[in-house]
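Dropping the structure in here first, questions after.
For this depiction, one protein chain was excluded, whereas all remaining protein chains were kept in their positions.
For clarity, chains are labelled A, B and C in written order, and residue numbers in each chain start from 1.
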Amino acid sequence: MLEVSMSGLVRFGVSIDSQLMNKFDSLIERKGYKTRSEAIRDLIRERLVEEEWEGGEEDTVGTITIVYNHHTRELDHALTDMQHKSFHQIISALHVHLDAHNCLEVLVVKGKSREIKKIADRLIGTRGVKHGKLTMTTTGKELV
Amino acid sequence: MLEVSMSGLVRFGVSIDSQLMNKFDSLIERKGYKTRSEAIRDLIRERLVEEEWEGGEEDTVGTITIVYNHHTRELDHALTDMQHKSFHQIISALHVHLDAHNCLEVLVVKGKSREIKKIADRLIGTRGVKHGKLTMTTTGKELV
Amino acid sequence: MLEVSMSGLVRFGVSIDSQLMNKFDSLIERKGYKTRSEAIRDLIRERLVEEEWEGGEEDTVGTITIVYNHHTRELDHALTDMQHKSFHQIISALHVHLDAHNCLEVLVVKGKSREIKKIADRLIGTRGVKHGKLTMTTTGKELV
Partner (left out) sequence: MLEVSMSGLVRFGVSIDSQLMNKFDSLIERKGYKTRSEAIRDLIRERLVEEEWEGGEEDTVGTITIVYNHHTRELDHALTDMQHKSFHQIISALHVHLDAHNCLEVLVVKGKSREIKKIADRLIGTRGVKHGKLTMTTTGKELV
């Protein structure tokens, strides 16, 4: 059913109604995909990443985005403190000045999904943070 | 690239890394899928339904689930009123007595996604509704 | 800080910037809320229901919505079979004929969130189901 090539690539067939195929083809064209295979692989990888985060115990990667008013002192301390306490998990951070008052900070965090969620909760709950969100992504290791 | 059979079925090939394939195969086995094609078609249809709801102007179907305390009079009136005003859209309703106080009601609504969202907002915002959610699904017509 | 009345109602104060207040007031008016308290209670309950489903072991309620082609025999059997096997969980079902070919079915399921998710996976993964979704709601018991 599967042919395996030297490079580790395999190929499998999908049977599908032609009407459904047409609708999918026009969707992926709008989204800028070059091939159907790439679009299908993306759907598969997205589903696998969702699963990876369900359990809580796998090593994974997330980004935490927060928008805040940089005049809030309490937050500055909390952020620095958090980043030092969780320095094993927080591997990088990007700071952007949105305007005279508002900053955006993105933290890249690696660890068990359960731990990453906890760090996100703390940061998002800090006074002065106007909006915060955890984006669940992946180490990429398991997703060739 | 596509072979079209009499029945309107087509078949296309997907090339994919064998490691990614294995992970997907074990996921779909856990989820109870019998074939890869069925799993792939489900991913495709799910994405298409998401798109269908983005625009606002297509005819589609949703279910509105609300849990409420049936002692709240105001709600009873609101629900009946709403169902009569929007009777073109609300095509059916199921009522379940969860316990002595709590009821669950599911409404099946057909119409433009923009209108369905509005009906859901009204119902969910009524006093006495403890929890409400709109589930976006499809007429099925476009998804063979 | 909290005054408790005879009826179990309490009242607490929220301090908030007036600009943020105005934006929220115009949002809840659009959504049809009659009072700020009701809108706030809804935000609170929604967050609590999300948490209820995270753990997996609490008793809760969900609705499973599926759209399918009723000509698919395999599905009819699967649905009936599933509903009998899981009859402790599935407490009610609503069937709607969308058109000559398409049916919508909503099942109301009560049980541990982990079990409800499993039933939903099985049904959504059955051949012939064009679209399926699990809506996570609540028994209402804990959410006065």
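Everything that follows uses one rule, which is that a contact is a pair of C-beta atoms (placed from the backbone, for glycine too) under 8 Å apart; a residue touches a chain by one contact, two chains touch by 3 or more.
Bear in mind that the values here come from a model prediction, so they are computed numbers and not experimental data.
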Neighbouring displayed chains - absent chain, whole complex: A, C
Absent-chain contact - pick from A:Ala39, A:Leu79 or A:Ile116: A:Ala39
Subunit C, residues in touch with the chain not shown (by the definition above): 2, 4, 8-21, 23-24, 27, 36-37, 40-41, 43-45, 47-48, 51, 142-144
Contact footprint on subunit A, counting only the chain that is left out: 28, 30-35, 38-39, 42, 45-46, 49, 61, 63, 65, 67-69, 91-94, 96, 98-99, 101-102, 104, 106, 108, 110, 121-122, 124-127, 129-131, 133, 135-141, 143-144
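Please note the rule applied: only the chains that are shown with their structure count from here on.
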Where subunit A and subunit B are represented by their mean Cα positions, the distance between them in whole Å: 25
Euclidean distance of C-alpha centroids - subunit B vs subunit C, Å: 11
Residue list for subunit A, restricted to those that touch at least two other chains: none
